[in-house]
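What follows is one structure encoded as structure tokens, with my remarks underneath.
Here's a slice of the assembly, chains where they normally sit.
Chain nomenclature is as follows: A, B and C, assigned in order of appearance, with residue numbering initiated at 1 for each chain independently.
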Amino acid sequence: MVHVGIVGATGYGGSELFRLLHNHPHVGDVSLYSSSQAGEPYSSFMPQVSGWFQEELRPIEEAQMKKDLDVLFLATPAGVSKDLTPSFLNSGVKVIDLSGDLRLKKTEDYEKWYKKESASEELLTEAVYGLVETNRKNIEASEIVANPGCYPTAVLLGTAPLAHREGWNGDSLIIDAKSGISGAGKTPSDKTIYANTEENFRIYKVNEHQHIPEIEQQLEWWGGETSPITFSPHLVPMTRGIMATMYVQGDENVSAQEWLKIYRDFYENSPFVRIREEFPSTKDVYASNFCDIHLTVDERTGRLTIVSVIDNLLKGASGQAVQNMNLMLGFEETEGLKLLPLYP
Amino acid sequence: MVHVGIVGATGYGGSELFRLLHNHPHVGDVSLYSSSQAGEPYSSFMPQVSGWFQEELRPIEEAQMKKDLDVLFLATPAGVSKDLTPSFLNSGVKVIDLSGDLRLKKTEDYEKWYKKESASEELLTEAVYGLVETNRKNIEASEIVANPGCYPTAVLLGTAPLAHREGWNGDSLIIDAKSGISGAGKTPSDKTIYANTEENFRIYKVNEHQHIPEIEQQLEWWGGETSPITFSPHLVPMTRGIMATMYVQGDENVSAQEWLKIYRDFYENSPFVRIREEFPSTKDVYASNFCDIHLTVDERTGRLTIVSVIDNLLKGASGQAVQNMNLMLGFEETEGLKLLPLYP
Amino acid sequence: MVHVGIVGATGYGGSELFRLLHNHPHVGDVSLYSSSQAGEPYSSFMPQVSGWFQEELRPIEEAQMKKDLDVLFLATPAGVSKDLTPSFLNSGVKVIDLSGDLRLKKTEDYEKWYKKESASEELLTEAVYGLVETNRKNIEASEIVANPGCYPTAVLLGTAPLAHREGWNGDSLIIDAKSGISGAGKTPSDKTIYANTEENFRIYKVNEHQHIPEIEQQLEWWGGETSPITFSPHLVPMTRGIMATMYVQGDENVSAQEWLKIYRDFYENSPFVRIREEFPSTKDVYASNFCDIHLTVDERTGRLTIVSVIDNLLKGASGQAVQNMNLMLGFEETEGLKLLPLYP
């Protein structure tokens, strides 16, 4: 049994992580850390755990954490991990960072899109990009994993088989992405209140979202040089779920059925990616670690329409983080993640 | 004061039409007709009107209707109008058809996309396409108006200024459209029940929606030959509202600010189209007849992203129908439609 | 045409008031006032009015307001009206206060339940309680109206015919009330964010809500001495609407049908109160000024179950305020309030 820690367990990603780890068959203790709320019982923030988890949030004391922990998860805002992670380098504690701090390998990309100081190049080199289905070997060998963003997970799993093809040309990729409001975090604001969310469909950060360089970086790694993408995120009046609807010029020699076969082969050994026979809805993966994908070719335009859905808080955050932990520690990839989607 | 009739007032479009006409300053009586429910009080289907509207649904008796009515609205399923409208030709009763029956001018288009027998060519020739902002002269002179579909209204108002430009080339138009569930009508089904709609974001009829030929027909009228569009409708967990997010290759000599000026000029005399300074949300037009539009140019890709929002039941159906009536009868275009959007 | 002003037009009650007054047939100008946001265009807070209302928020300058206005509406937080209203006494400007400041006639009640300093006794004496259906004469003659709270409106209209009966005994009244989240106001908080509201049903301020003394005061006026009520407010995952489910020991000689007749007679001349033949839902009155009521007698227990529904922002706030204005100025009671409930 391993002992794991979470910094940031009162946020949406962090509390979901706690929920998963609390029931993980190979996890013993789960310790929660907070700089500002240390000493308060976790249940005072999360009535959901009342009676079943009595512990307090602990202060962030690195020496003690290194003694206690096997794995440390950081579910923290941008800027925290770059300062906290270095002290765990070579400490024997594996770090899985759910923030965006360690994802972009070029410091200038981070500084441009996040408008903050980047982590050091050394740290960025050390951190492995944790898109599990396309990077298992590196993750297994890593000490630090940069857990992918929610939109990039949906987009990249939806395009990976395409992007790995000889002659792929990413220059016409248009991504129309839709997310539940939990993606905006738990801080109350005009954006997140009920009356502005319910019966409202919104678009935001058109071509300005910080997940754009993360997607482009991975496409470039796969496919050589790639042109910029078009990316429009939208907010759906719901709590969880992402759908990425993607448009790309197809290859006139490949039919929809052939594409589906290419996708099935690509994900043959990936239990959480399901190539579906019809377009999936977000509720098909609600509260689970699945990514469901389907596509079609429009004979009139030759365009591919690819749809990829995930639960942004699971496969798009905490679920994939647990999947990464499983690989890093040599556990079965699906451990602690077997629950089927919740319905209705 | 005019006397108006509605066939299909128990559906969503029809009841909304009743709500508007009931308060229209130039409308006296509103009579409601039904083939299957004649004799029952309207309030037994619509508790909303209890106490304020006591009348029963009347049978569809054409001779009587011709005697009584100045205007007849058809808020009926596909296939009804093509049979009912001919008897009102040259009767002095103006007909406004909210169904799709009279929109497509080529009978083969209707038969292909609606999978039903088309109206006669004579009727199709007579019926004027009621996209008010771009067709006022013809509507004013018409006896029969084919009221546009909800998606086509959002899409065509969002692209009209572009499509009217010299050298417009429609071949790269991609439309990612999102609609509230009321667009699916009021018949209970697996698609429309709450548990399958709430916390669920769905895509449907990809490149197969019957509004595709309606959009393409109008683009062709405006711009000469046009290539097929890509059209993906989605269902949002909300009751009302449509957002169309549209992607099109821009013109490198025209900036976003210049495009906005072109749009503002185009709609200068259209009180219900508002060219906004930021991207609109569907709730900005909720329960109103507005169409709000904004666009941006991505400098990295040169693409235009255009967003157009409407209330599908108002500007996308009953509101536009009243606007058409106003023009046909020589009333002020905004009569009966002045209420601002409901918020929150 | 009268000139009206609103202080607090960026809140939910105030913006709804603006929406109604903007279309009121006897209202000319509507001026909006703000202490903190003066100088900013109203449309920057309310995209809904874009293009149709270009004016800025004005500073609160009492001398100028007295010159300009016929009626002033205060849609302000507790504590503002008690300071602002006195300067309009005897100024010729009629004041309608939507806050709780002038409702409770005993200063100690206000101080106990609102935990703030009360308005002066003089002002409290001057202010007429604006529950229209039971107080028309006094309202018509008044210069200052205290517009009732949302819960009291639903509860008092639902119990008035009962409380006016000889021998009424209020001591067993239990009120289980449910409100949409707009009742909590527009300030972002843990309580009002989407993720804590959607798929969540909450109870709050059990027997501690500041509307309790307002209800009890009116019951006392009607019925002589009355025992304390039990009042449990709940928050429903929706934006608008209140349902009050009320339990009271019945009179064994009066059947449900007889009660309904008593209610119908009581509200014979009240166009906005509808005694329904089945239990109403909140959506039956959505976005309208109606109060729908039904009741039943349980033969097994002899108890009456009375249900009353309103739109909390209309009959429970701005709609009733306009109704009060209509009476104070001698207009038809329904002017500006004729729109039927929005559906779906």
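Quick note on the criterion: contacts are C-beta pairs under 8 Å (C-beta built on N, C-alpha and C of every residue); 3 or more make two chains touch, one makes a residue touch a chain.
Here the structure is a predicted model, which is why all the values come from computation and not from measurement.
Participant: If 3 of the identical subunits are displayed, how many subunits does the entire complex have according to this structure file?
Facilitator: Counting every copy in the complex, the total comes to 4.
Everything below uses one rule, namely that only the chains that are shown with their structure count from here on.
Participant: Distance between chain A and chain C based on Cα centroids, please, to the nearest Å.
Facilitator: Their C-alpha centroids are separated by 47 Å.
Participant: Could you put a whole-Å number on the gap between the CA centroids of chain A and chain B?
Facilitator: Averaging C-alpha atoms per chain gives centres 39 Å apart.
Participant: Determine the centre-to-centre distance between chain B and chain C, using the mean Cα coordinates as centres, and give it in whole Å.
Facilitator: 36
Participant: Hunt down the residues of chain B that sit against at least two other chains at once, touch-wise.
Facilitator: If we look for residues of chain B contacting two or more partner chains, we find 198-199, 239-240, 281, 283, 286, 344.
Participant: Report the residues of chain A in contact with chain C in the complex, numbered from low to high.
Facilitator: Listed in rising order, the residues are 12, 181-182, 186, 188-190, 192-195, 197-199, 237-239.
Participant: What does chain B use to touch chain C in their complex?
Facilitator: For this pair, the touching residues of chain B are 12, 15-16, 19, 22-23, 46-53, 182, 186, 198-199, 239-240, 271, 274, 276, 280-281, 283-288, 292, 338-344.
Participant: Where on chain B does chain A make contact in their complex?
Facilitator: 174, 176, 178, 180, 195-196, 198-204, 206-207, 227-230, 232, 234, 236-241, 243, 245, 247, 279, 281-283, 286, 296, 298, 300-301, 303, 305, 307, 309, 344
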